[in-house]
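The other protein chains are all here in position, but one chain of the complex has been omitted.
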Amino acid sequence: MSGTASPHDNQIAPAQGKLGVMIPGMGAVATTLIAGVVAVRRGLAQPVGSLTQMDTLKMGETTVPVKEAVPLAALDDLVFTGWDIFGGNLYDAARTAQVLDPWQLESIKPFLESIEPMPAVFDQHYVKRLNGKTVKTGRNKCDLANQIRNDIAAFKQKTDRQVMIWCGSTEIFLKETDVHQTLAAFERGMVDNDPSISPSMLYAWAALKEGVPFANGAPNLTADIPALRELSQQMGAPICGKDFKTGQTLIKTVLAPALKARSLGLNGWYSTNILGNRDGEVLDDPESFKTKEESKLGVLEYILEPEKHPELYRDIFHKVRINYYPPRGDNKEGWDSIDLFGWLGYPMQLKVDFLCRDSILAAPLALDLCLFLDLAQRTPSLKHAGVQDWLSFYFKAPDVKDSGRPEHDLFLQAAKLKSTLRQILANPTAAIVEEEAEFAEA
Amino acid sequence: MSGTASPHDNQIAPAQGKLGVMIPGMGAVATTLIAGVVAVRRGLAQPVGSLTQMDTLKMGETTVPVKEAVPLAALDDLVFTGWDIFGGNLYDAARTAQVLDPWQLESIKPFLESIEPMPAVFDQHYVKRLNGKTVKTGRNKCDLANQIRNDIAAFKQKTDRQVMIWCGSTEIFLKETDVHQTLAAFERGMVDNDPSISPSMLYAWAALKEGVPFANGAPNLTADIPALRELSQQMGAPICGKDFKTGQTLIKTVLAPALKARSLGLNGWYSTNILGNRDGEVLDDPESFKTKEESKLGVLEYILEPEKHPELYRDIFHKVRINYYPPRGDNKEGWDSIDLFGWLGYPMQLKVDFLCRDSILAAPLALDLCLFLDLAQRTPSLKHAGVQDWLSFYFKAPDVKDSGRPEHDLFLQAAKLKSTLRQILANPTAAIVEEEAEFAEA
Amino acid sequence: MSGTASPHDNQIAPAQGKLGVMIPGMGAVATTLIAGVVAVRRGLAQPVGSLTQMDTLKMGETTVPVKEAVPLAALDDLVFTGWDIFGGNLYDAARTAQVLDPWQLESIKPFLESIEPMPAVFDQHYVKRLNGKTVKTGRNKCDLANQIRNDIAAFKQKTDRQVMIWCGSTEIFLKETDVHQTLAAFERGMVDNDPSISPSMLYAWAALKEGVPFANGAPNLTADIPALRELSQQMGAPICGKDFKTGQTLIKTVLAPALKARSLGLNGWYSTNILGNRDGEVLDDPESFKTKEESKLGVLEYILEPEKHPELYRDIFHKVRINYYPPRGDNKEGWDSIDLFGWLGYPMQLKVDFLCRDSILAAPLALDLCLFLDLAQRTPSLKHAGVQDWLSFYFKAPDVKDSGRPEHDLFLQAAKLKSTLRQILANPTAAIVEEEAEFAEA
Partner (left out) sequence: MSGTASPHDNQIAPAQGKLGVMIPGMGAVATTLIAGVVAVRRGLAQPVGSLTQMDTLKMGETTVPVKEAVPLAALDDLVFTGWDIFGGNLYDAARTAQVLDPWQLESIKPFLESIEPMPAVFDQHYVKRLNGKTVKTGRNKCDLANQIRNDIAAFKQKTDRQVMIWCGSTEIFLKETDVHQTLAAFERGMVDNDPSISPSMLYAWAALKEGVPFANGAPNLTADIPALRELSQQMGAPICGKDFKTGQTLIKTVLAPALKARSLGLNGWYSTNILGNRDGEVLDDPESFKTKEESKLGVLEYILEPEKHPELYRDIFHKVRINYYPPRGDNKEGWDSIDLFGWLGYPMQLKVDFLCRDSILAAPLALDLCLFLDLAQRTPSLKHAGVQDWLSFYFKAPDVKDSGRPEHDLFLQAAKLKSTLRQILANPTAAIVEEEAEFAEA
């Protein structure tokens, strides 16, 4: 097939042809996404939770479904592939994940059986609790990354455009080091097997090097390093934040702004989670949990701005726990116990119990991100912008250009996303104006 | 003292002199408000929950405390009076209400003892569960209303400006009838003792007739009728919505927009409350509860717009219950059980338990409303505007000019309030522009 | 087939032949029971929740499964029939009830399709929210009851012994009147169409008249009247309490004794339920709810004995609510908010949220009752005892012989049941000794 779509002039390039979705880590989220897309295509189910498929956009006086207003790839045009360490086909993976009902999987069994993940780049040093079965071997990290590039190149033969989205396990906590600071240092580090370069970074590097946009559903340090931001801009392959904002943090980024809007104070916020899927198992390892914890803890401080409101938010005791609890499978339960105070300091309590489903909440976010990253790449003003701030809506840890302040308030994130869509539709080449900024800090 | 402040030219009139706060119903909320204002004046406590006292306003590049940016009456300038059916002074009323700690009341006992409510206009037909002790008598409703006017006139001698805020019990459910349609019909109805005219309406009429702004903390039909909207505009005495948005509905108007932002569907929302204060006792009467129920039920439909998103919100089963439960006193508990669904229709549950305090949440709202209504009356563009849409932030049942659509989303309400403040500061005579409208329907 | 088993001498008659189970009301509970028994017979599932099938009995030094120690009917020997107002076969009824997974029903579809309920005796006066489709007609209540007797007589041709268990809807609240006091008055009342005689009583009368033991899974006044107690003893057809103790009340009768054991005080106990099955729909009618409420409210007082412990339990505010909430179907949710106090009167709170399944909890109780009532009839010392106190374990409203005090404490109920089993095994003709009585009031 022909090359990737690119904006020739000052238009958003049309979403013609097939969009290839490449997924490192084809477990619960990936199989739920793919099985769901197929079910929706066949009219068996609704893509609930997906803004691109279910929501509307105000355009002047009229309100139009997002997918009609914006030139996104159609679900019929998606083609899936990916990598996994457990082998087998996607039907087996979906059965193992136990997210979707067996009878529902039965009806799309042939399709799922037809997809078999490629062997993955994996190193147990970065994910202690897992053992890889189908794993690539290579001379060094550079060699491994180039094997991924070859996989991508092969997939380009079958599809017109591509995006990659990391749905693998949470890797151990890594700090930014020198090797992450420039593309040159990073590429040297790959040859030297620098321990600060994790498998997920190799995937991100390979994708961007091939001009493929990259998103990260997990909290590990991956594309959010200067080296890869540089590569993203250089190659015109957009990137964005990390760690899907699904259950507990979703609710947190809604309740915290409400308390702040009402000038109600906070003494403490205790959050615990129980979940029994592979994600829960991996996070039972303290090193992986630390990665997640960092991503989850930052949220409150950003939203509440204790420096501006010291009487209300100076002394919040914020604690986040995740417990591996197999009886629940993929059905996560998040319990929050919030200690607030009101008029004259009188204490009150708010408790939230969210009996949610991890992959059911994550799958539509993954879908939206694939479609929006592809859109960004076809949009002149966004293609070379690197980090897409306007996609903060989807992440626990939004990334920002130019070391700005990430937005965590769900409602401001939604406003920013829709405002950006309106702007690129009106003028695909103009720089995005932060028109909601004033409201944001109202 | 001299007459009420009025905007001479095209400036916001300064907040000079004393602002008299007149409260029909001096029970839990009123005593908590007054005791709190005194405690704050003396530096004993913080006015947490009050946007006017604790929040900030973005002004161009800088962020300023609201009370510095906006010319509001100072807490030191507030003077309180009111009416009540139970007699006694406010210290006794506060002890009965059992909201504030006895030791805290002790420290401001003399002040509270110095305020003794005036006899009230009351009719048990409208509040079945209460018996009045100190009640005005008169020939007809018109006579009673004029007695209130006399009380107001006397209070004008001691204060420079006045506002009135209903903190009395919830009256029975009343429908709008002909007598509510014009001021003339209303005033005739007062003479004829029309049963559709409740005591709270007499207070509202008396206030507006005296040029005093009026707010309603309860859900009963009061100032939200054409006759009194007419009077409000005519007299330049602003009015606003009704029913303080405190506990469960506050949370509801935060979570519902979040689910909508995420395109998550809803099957049902069950809300129950237990509370043991006089409000709970009054709402144990089905007729009073109906008034409250109407106010509480409308919220979800307005926010979710099922007509625009039928696949997600068409079949919501929404149920609200309030139970009188004496062991809890003023400490209300609201429990919500929410049935949502996500990707492919998979069901999830969200439960919220809010151990709140009714009057602690309501008192700062009452304070803000007094200060903002007074501000509105001093602002050329707002004085004769009648209903103040921009104060929807405070109400379960916001009122709107010109039969518009009330805004229920807490975040849009907050944005509207602050935008209005910025506009009147910049140009006190220009009509308010709904600049956030686009975002509202983003 | 031959006549009913009867204890010839001083032995428990063996459980030979078929036991016919006759069920008025073949909805959620009945279909769950029958489908479950079939699934268990085929080795597809476990009869979890059934004491007869899953529990053990201490016999001297050894511990034996109950079903081995006691001569109960085997599951293979159960034969089911019944009456219903909705027509159709049991497969359809089970699909409508939405308790069991469709795929599970599929596997036993032929069996369920083979059972078709007989037309029922029904009168909408007693169950306002339902409309009968397949309903018997007759000259008067006596005629209707005799039609049921004929149905029973026909079933006796196919089975060796029979029991009847009411699984129909909750009827409206009825008080005991003169017509309930003697069998003679009752039988006269049936001819006179006395309004105090409900359909469920006609079933109970017909069963007992035919010498068939009778149990009542709902809270309506049925066999718990002097007239039918008389008939029970006379015919040697045992009866027992009413209203299956399943969700919230089960937990209540466990927590209340614990608080009492610890001498912890109680100020209030608020219980709310949401459920969306037919039971919920029927209980949405205030008259039916009153029947249920009486059954549910009595529990606490019996357990806590405020007269003996006035400082701890004198002023309990106990409130029970049931809300019809369709989104949940048969999956009931019971939420309790309990206000307790400890050392020096300091308050504490306990909240319990039980996400249970109504019919899943009820079905094994129905099974046990059928087997135990049949056992009682085969046991010389129990056959003519009328009310079987020892089965209080299964009921919200246990019935007692001789106007004694019903036992509500789940643990004492369990002890009494097992002690009775041991006694009849040791000496089937001796009167039951209340050996646990001392402990009961320890």
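Observations on the structure shown:
Going by the order they are written in, the chains are A, B and C; count residues from 1 in each one.
Operating definition for what follows: contacts are C-beta pairs under 8 Å (C-beta built on N, C-alpha and C of every residue); 3 or more make two chains touch, one makes a residue touch a chain.
Keep in mind it's a predicted model, so treat the numbers as computed, not measured.
Of the candidate positions C:79, C:185, C:297 or C:415, contact with the hidden chain is made by C:415.
Annotation: of C:17, C:49 or C:298, C:49 touches the absent chain (contact as defined above). Among C:172, C:215, C:361 or C:397, only C:361 touches the chain left out of the display. In the complete assembly, the contact with the undisplayed chain comes from A:323, out of A:177, A:323 or A:429. Although one chain is hidden here, its contacts on chain C can still be listed: residues 32, 36, 39-40, 45-51, 53-58, 63, 100, 104, 250-251, 254-255, 257-258, 261-265, 308-309, 311-312, 341-346, 348-357, 360-361, 363-364, 393, 410-411, 414-415, 418-419, 436, 438-439, 441-442. Contacts to the hidden chain, counted on chain A, fall at residues 267-268, 270, 272, 274, 317, 319, 321, 323, 325-328, 333, 335, 337, 339, 349, 351, 353, 355.
Definition applied: only the chains that are shown with their structure count from here on.
Residues touching across the chain B and chain C pair largely coincide in numbering: over half of the numbers involved belong to both copies.
Computed centre separation for the pair chain B/chain C is 51 angstrom, with centres defined by C-alpha atoms.
Separating the centre of chain A from that of chain B, both taken as means of CA atoms, is a distance of 42 Å.
Residue numbers of chain C whose C-beta contacts span two or more other chains: 353.
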